[in-house]
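Note that this complex is displayed minus one protein chain, with the remaining chains in position.
Coming up: chain A.
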Amino acid sequence: MVTSITSFSRNGVSDWLLQRVSAVILAVYTVFMVAYLLFHPDLDYYTWSGLFEQTWMRIFSLLAFISLAAHAWVGLWTVTTDYLKSTYQRVGAQMLIILVIFVYLVWGIQLLWGA
């Protein structure tokens, strides 16, 4: 079996499962957000920020952001592994992707718990 040191879990089956579980969480979050915005056409700041002050919404959003980080990594790892044949380019691109994912994650946590 070929194991790649840059794959998320060092195991293709785990990556595969992680991609599916995170996809389902992201799909549920997406449907929730679209439905919420459709049912609140005249949304104002206090209703909107009130939603994100709820503990369940913060946990749900954090779960979605963590899923996003995992999902984006498995997906972009696959894409970079398929198309970037030069090791320097591929590992360079993957390091950049990890950095961007980290920034998104920190940004997400910060916007949920506020400054």
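General remarks:
Keep in mind that, in the parts below, a contact is a pair of C-beta atoms (placed from the backbone, for glycine too) under 8 Å apart; a residue touches a chain by one contact, two chains touch by 3 or more; residues count from 1.
The rule is short, and it goes like this: contacts and distances are computed from a predicted model.
Note on the omitted subunit: UniProt lists it as "Succinate dehydrogenase cytochrome b556 subunit", one of the names in "NAD-reducing hydrogenase HoxS subunit delta", "Succinate dehydrogenase cytochrome b556 subunit", "Aspartyl/glutamyl-tRNA(Asn/Gln) amidotransferase subunit B" or "2Fe-2S iron-sulfur cluster binding domain-containing protein".
Remark: the omitted chain is touched by one listed residue; of A:Ala35, A:Ile59 or A:Val79 this is A:Val79.
Interface with the hidden chain, as seen from chain A, comprises residues 20, 23-24, 27, 30, 38, 43-46, 48-49, 52, 68, 72, 75-76, 79, 97, 100, 104, 107-108, 110-111, 114-115.
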